[in-house]
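Below is one structure. I have some questions about it.
Complex shown without one protein chain; remaining protein chains in place.
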Amino acid sequence: MNKSDVKIVVIIILLAGFSYIIFNLVKENGNTAFVYYEDKIILTIDLNINKEYVVQGLLGDVVIEVKDKNIRVKEESSPKHLCSLQGYTDSSSKPIICLPNKIVIKVGGGDDIDGVVY
Amino acid sequence: MKTKRITTISMLTAISVVIAIIESYFTFLNGIVPGLKLGLANIIIVFALYNYDFKTSLLISVMRVIIVSLVRTGFGLNFFFSLGGAIFSIVAMSLVKKTKLSIVGVSVVGSVFHGIGQVLVGSIILNNHYVIYYLPYLLLLSIPTGVLIGIIAKRILSYDILKLMNNEKK
Partner (left out) sequence: MKKKVYIIVLSIILICLILLFVDKNTYKEYSKDFYYMDTYINVKLNSIKNKSEVDAIFEDIDYLYSSYHKLTDRYTSYDGIINVYYLNEVLPDGQEVIIDERLADIISLGIEYYNKTDGLFNIAAGNLIEVWKEFIDECNFLPDDSDLNVNIDINDIILEKDTYVKNNNIKLDLGAVAKGYVTELVGNYLEDSGIYSYVINAGGNVKVGKAYDKESFVIGITDPSNPSTIFTKVNVNNKSVVTSGNYQRYCVLDNINYNHIINPKTRYPVSDKMAVTVVGNSSTISDIYSTYLYILPVEDGLELVNSNPDIEAIWYIDEKTIVRSDNFNYE
């Protein structure tokens, strides 16, 4: 490992740090989750309510669970169950991506709403 | 000469396929980034890049992705994901190989572009740019894996396998 190696490692760390900070500046810690199929929003979820939802993915049903303001994929039909392994998320900088099912779950405030009355 | 080339390529491809398949059983990184792999099969690619040329290593890399998909993951979205990562990483490595970077540095660059390639392909396939939020994690993680791969590849290169093979023949 020589000097230029160290340089490139430092550059990468800086890049990672910068992109992390930028993503965090724009991130929304909302209480709404948006479920996308490809680029279309198919479901909007209020994270204040602990509940389970089922959406249709490319390969079959995707079971989404909301618990204590966090959201995760509980069950899915896909070969490796990668997105249920991913666990819970609560911020837009950590979306849940289910590639085989083409489902993306992203947390956000949408219009930055603090609560919903119903 | 030709036969030897074919044999070597198949041997290296076989090794990288085995590494990739073994690796696919380790899913502990999925908690950080879904579908993330250490990319240890890149050891063989780095080795091939230094011992042979760009074309050979590209061939091994693409064959590896196809075979692994064939026997394990199938030709779903994961296939394009891996292919994107593999091609990006190998092109990037061959470009920086000529600079002052040592084999470790080259391998780090390869790892970084392996991640970038996956994110890009993911964004295109899902038609959804949120995948890009994984970039910082991918960048950071590619440093240890890149360094690890680089060091292992360097070790292997220092044995001068070709010489060993020739000696055996005699």
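Lettered A and B in written order, each chain numbered from 1.
Convention: contacts are C-beta pairs under 8 Å (C-beta built on N, C-alpha and C of every residue); 3 or more make two chains touch, one makes a residue touch a chain.
Computed from a predicted structure; not experimentally measured.
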item	value
Residues in chain A touching the chain absent from view	1, 5-6, 9-10, 13, 16-17, 20, 29, 31, 43-44, 48-50, 68-69, 111-118
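Keep in mind that, in the parts below, only the chains that are shown with their structure count from here on.
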item	value
Chain A residues touching chain B - in the complex, by the definition given at the top	1-5, 8-9, 12-13, 15-17, 19-20, 23, 36, 38-39, 79-80, 82-83, 85-87, 92-100, 102, 104, 106
Chain A partner contacts - residues on chain B that touch it in the complex	27, 30-31, 34-35, 73-74, 76-78, 81, 99-102, 104-105, 108-109, 112, 122, 125-128, 130-131, 133, 135-137, 139-140, 142-143, 147, 150
